[in-house]
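For this view, one protein chain was removed and the others were kept in their places.
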């Protein structure tokens, strides 16, 4: 929560038209890698300055420039100048609180996405904004930090696996989109495991912590949903061929990615239903336990209260109490008590309490 | 859950463009059957290799190739090559986690469906993906395992019952679709029986297990719903004549199938409402029982606590307690106690507790 | 539930293209009545065989053929042949689990409706399917059993009341539709009365049976809703003049019927809201009673537990207990007890428990 | 409820085409008033018979005929004949259970509305149907009973305030519509006050009556909502200029009225949210009180049960019980008891129960 809100207030102080990085302060060097390829040749290198990338803009080969770290505002501005980007695009790249969307400027298409990763240490999910800039023969990807889910795409490019090397920049953009959607499946898998654990815990020993965990899970599904719902719309629009930069041969692939996005949403909705059901079961198991406690109390009270009353009777000090003088008085009473107990136990048995 | 998640992670590692079977590992031989017919002739045989099917592609008769088992990726690839299928179609056939959809490629229509079966042993429902490939004069159906609901269609083909032998491949595709929808009715019937049992159990003896069973039922309705909702849309689109391969005479039949799908959805929604109502009744009956327990406890406590107090009074050892010396003190006290009990009982009677 | 499910499984075994009656087995004779009229003449008779009806098809007068009982499949097939009906229409007539819909075949319009009747004996509502077949100058109505709500229409035809005798078959179809909608008002009235009774019971003496009754009521509203919602759409489409058989002068009447259907839906929604509110009140009154029980228990326990403790003190057999020897010890203690009781009562008074 | 249902059953027995008044029987005389005006002249009078109104139909001035009481069916029929109204319009005027709607007949527009009034005596809201008939230069308004919210409009007409006297009959119809919407604000104000009272009662002393009152409030919001939602649609359609009788200059005023209707709906929705929140608070405060009761019981029981046990120990009559003979045995025990009490109290203090 906190981190997210801090960002918001920074955004609030933003001046439209002035570029300000919105996010945690960072001092690491921005890492820039270039992959340049066509069907026959392939080149991959890491560059020091963004200027080294600019010559690739003119070549007919497809160029993928990946920028890890967007806190260097000057660098982003240089890219903006070189590739003739609208100032609002630069602002959107820097504002890491965007929701997934795309914007079509004849000469380039700008796409904002959320990459969601599972942090094994914190046992929680975290999200990172990825901005894609698709031009005629280049793709520029902006990430918040190093480390991403794009390795399979790089491998395919390196090994010329599948059709990717034969196709244009739009297919590369699709491949990146698709890889991100695929990575959501991993998150869903993790969540599915958590849900299962939770379900077992719920049956064996539900505690208030379980409730808290269920609510955290619910919050995670909400977060995931917020990332995927708009993404679905983005892919749908791209697949309907709205931006001219996306070629017709890529449409069917985007429709396939769209199907995957819908599948992810479906699974999220199912998780939400299951998690809601868990809340019901939790509440009901709590009230069930209370019931059990009450039954135990009642069984003891109902059996012993009359017995104790009887002992009270014969503990009185009245001068004239004939039973006290009977020889078998004491044992008779014990017998009566035993009968009472048996009757009570039968009653509870009939009621299925014991 | 588990099984479903395992699949997901496999999908996540998929490389777009490379065919990988997504599902449980299987080693059984894939079973291929061919039914070839027109109005006058009919032929049905099981073949060893997929190549034996290819000649039928050219004949003017309608050919139905049924493939049980999709774990043999090489086989699927051969089909793809022979029938000129888009790579993504092959991927979709192998990815058994698809949601129902259809894809129109001028020369063929690709339809994904869910076949839902009730497993009497596990007393649970299981779902299997069926892919249909409709060409000008052939239908290819891909199933995950042997055993399906298509026997009535085969019977009609064998016996030339109804109009099926007189019509084209699109009508065969419709017949298969319709048979799957009809099979949902069987599932609904099973669920209806379960709901009824549950309802009686709920009245007679609700336990936490009942709650769990209600939630399982709810989950089943969700699963069914996820299969039928998109199917409805698929049939609607087919019935509106979007793919040209579907002839006009088949439209009215598809509209009829659409009506059935809507009817299934209606019944599912009704089941959901009933199951939700059951949850309410369960919770209320639990709190009602607690009430009953509390009442019993209170009746005993309220009657005996004052009586025990009285015995306590006369069990004290004060030197000077005039009542102790009265001749009829003891019996007077017993009388007073009886009066107290009667008053209490009248009070509870008035409150309708007993 | 049961009856409905039985039907479903029968449907599931249906072979598309083969006519099978879906519903309870019946052996009664099918009853066929004909009403033939125009502005000047009127004829009403009951016929033995369906063939007697066929000559009326050619006359210019409007003919209303009413068929009570659809279990005679052969008869339905004859009608189908004579009036040139699509096989799926015949199937729909026989399948009594249809949802309201209409189907436009140039030469005739097929409408499926639900007639809902209140069974005074069972104190429950039951629904029956009515199929209307509207041709150029005839209407054929198919009902499951004898007994319907169409008597007012017959009366108007007999007495030439209103405009009905002057208008065509489409107006007759409208009149039948409208009569069915009007009959829903009667059901709503019955439900309104039940809701009121329930509301009073809820205030005076809520029991688990009340809860069950509320849920039955809720189920009835769901059933009614399922019949009326699609009906609304049917009437809307008819009123927008989609089938050409419906003349323009009838449109305004259909729009009026549409308004009534919307009114019925509105009332149903209100009933649902009220019934939901009743569930809340029930649950709250149950927890309120528990509260009352607890208060009673607590008052008794809190008053008598300290008193009993005091008697325990002076019931001990210590050799040296000075109070026991005081002359007024006993009465002092009784006084102390009285003070304790008064203090307690004041406390409870202040808390508004008594 | 009851009254509304009575009406329904009457409607159910209605014969389409025959005029029957639906509503409470009344015997009062129908009151007819005429206001006739143009920019320069103004005339207001009460007439005895409806026939006196007919000459005004032909004059070029705008005429507003207001009819209080619609139980005189003959009168309504005369109006219908004179102004050439469709029979269904007359039926709608008499059927006081209509939902807001409008019907456009080239020569006149028929509008049905709900006027909602707060009855100070019953402390409840009641609704009355108002039908407006807008012609080229006349407006006829039909009300169920005398007494309405139109006085401000009459005042403006009399005093020639604002633009109303300069504009046509369509502006008059708008003014009447707008006045009705304005009157909803008064109802909302009353409801707002009630909600506030309720909120305070909820905090200070919630009783089952409070719950009942909250539910009544909820029912009122539902009733109001049912009147305003369709009205919104009516005004929207009128404002989009669908009926030709509404002139372009009036459109902007209707759009303004539309904004007001939306504002009313917004407030109703807010009230619904608040009332739902109140239900939550009620339920929670009830369970909170139960908690408090339980705590009190538990404190007393947990403190005194062990003490009473101790007195029980030394009340036993064993021959050999050394403690009984100790000189300070009694006082030692009292000391031990005091320690137990203190320990308990500290425990409860730590738990924040006391």
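So that you can tell them apart, the chains are marked A, B, C and D in the order they are listed, and the count of residues begins at 1 in each.
Here is the rule we go by: a residue touches a chain if its C-beta (ideal position, glycine included) is under 8 Å from a C-beta of that chain, and two chains touch if they have at least 3 such contacts.
Given the structure is predicted, the values throughout are model-derived calculations rather than measurements.
When the omitted chain is restored, the residue from A:29, A:45, A:81 or A:219 that touches it is A:219. Only one of D:43, D:123, D:205 or D:288 touches the chain withheld from this view, namely D:288. What chain A contributes to its contact with the hidden chain is residues 1-2, 4-6, 8-9, 11-18, 86, 88, 91-92, 97-99, 101, 103, 205, 208, 211-212, 215, 218-219, 222, 226, 279, 282-283, 286-287, 289-290, 293-294, 296-297, 300-301, 304-305, 307-308, 310-312, 314-317, 321, 323-330, 333.
By the touch criterion stated above, the residues of chain D touching the omitted chain are 152, 156, 161-164, 175, 178, 182-183, 185-186, 188-189, 192-193, 195-196, 203, 252-253, 255-256, 259, 262-263, 266-267, 270, 273-274, 277, 280-281, 284-285, 287-288, 290-291, 294-295, 297-298, 301-302, 305-306, 308-309, 312-313, 315-321, 352.
Going forward, only the chains that are shown with their structure count from here on.
Once chain B is removed from consideration, the other chains connect through touching into the groups A | C, D. For the pair chain A and chain D, the distance between C-alpha centroids works out to 43 Å.
For chain B, residues touching at least two other chains, in rising order: 287, 290, 294, 297, 301, 305, 308, 312, 315-317, 321.
Pairwise chain contacts present here: A-B, B-C, C-D [touch as defined].
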